[in-house]
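Removed: one protein chain of the complex. Kept in place: all other protein chains.
And now, subunit A:
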Amino acid sequence: MIVLEKRPQPSKAWSYATPLVAVLATMVFGGILFAILGKNPIQAIGTIFWEPLFGEFAFYYRPQLLVKGAPLVLIAIGLSLGFRAGIWNIGAEGQYIMGAIFGAGAGLAFYPLDAFYVFPIMVIAGAFGGWLWAAIPAFLKVRFGTNEILVSLMLVYVAEQMLASVSLGLLKNPEGFGFPGSRNLQSYESAHNAELIAGSGMHWGVVTALIAVIFAYVLLNRHMLGFHIRLTGEAPRAAKFAGVNPARLILFCLGMSGALAGLAGMFEVAGPSGQVSIDFNVGYGFTAIIVAFLGRLHPVGILLAGGLMALTYIGGEIAQSQLGLPAAAIQVFQGMLLFFLLAFDLLTNYRIRAARNEVA
């Protein structure tokens, strides 16, 4: 019989090795899945992981990796701060939408003014919108003890209604021939979150995501606030004993994750997407939860996980179009990745050994 035995302390080696092992296991079992579906598994896995980076059309796909990865990383970094402290913001999607509405709204308010300060104002407005949307569950939790998971999640649906409303009303393009959606910010120079180097996919959102990674790393490893965040997650009672003010921590963690999600939404609406529209949000806020855990709530891990997630998205799309793999199979493949990661995570704290038969 096999038994799990708790390690005296978490294994450092395994905590680094599990993501790699999980990716390998996903490739093996994903390959089996693709084989059962009648596709060549090696070709399918190769398409997903190789094609976007080094394939024939990599010049097109590589910038896409940044465009898709940046919002995931930016949102996941914010979420990870709260998750580390046991504060569960599930509503990043809503905060992302509100960031986009506020950011685009601020930009459009200046239309067609051509000034250097329009874009910075949009950045601030976007962050504010996301912060505001996350401050609602934070305030309700601190004041009335409500569950932030439910409140933040439900506010996603409120945000979606607001998005539809402004697309059809407040922010609707007056020259849009009655179609829903705002003016395209890509054609409004001062408000456009353009690529910093043409053709690289590198826009301000990517830069901000990288800054957020560094910021989170310093915060968690070098600053008292980060220490308190980790302490609260690991041992809430010890945190209280250490003098952590739980209310302040909730406001900070939710507020920060909301602001970062809002920034992601703002950069998206002013750049790759270009306009506020009813179907603007595509689930980055939810996928970022997976990215945060895939990256083991560690800033550098999240950076890598965001890249990996973007890779499976783009690779998955290529596999769909080139090999005719069903979209559901790609989703199963992504699900496997999370599943294996969480499963192998167990090995950080436990070791497997064969149980001796105990005889009296």
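Basically, a residue touches a chain if its C-beta (ideal position, glycine included) is under 8 Å from a C-beta of that chain, and two chains touch if they have at least 3 such contacts; residues count from 1.
The rule is simple: contacts and distances are computed from a predicted model.
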### Query
What is the missing chain called in its UniProt entry, if the choices are "Glycerol-3-phosphate dehydrogenase", "Protein thiol/disulfide oxidoreductase DsbE", "Simple sugar transport system permease protein" or "Galactose/methyl galactoside import ATP-binding protein MglA"?
"Galactose/methyl galactoside import ATP-binding protein MglA"
### Task
Touching the absent chain in the whole complex: find that residue among A:I149, A:L225, A:L304 or A:V332.
A:L225
### Task
Decide which residue listed in A:P8, A:G178 or A:G283 touches the omitted chain of the complex.
A:P8
### Per the touch definition above, residue among A:I42, A:L170 or A:A235 touching the missing chain
A:A235
#### Entry: Touching residues (missing chain, whole complex) on subunit A
5, 8-10, 222-225, 227, 230-231, 234-235, 237-243, 245, 358-360
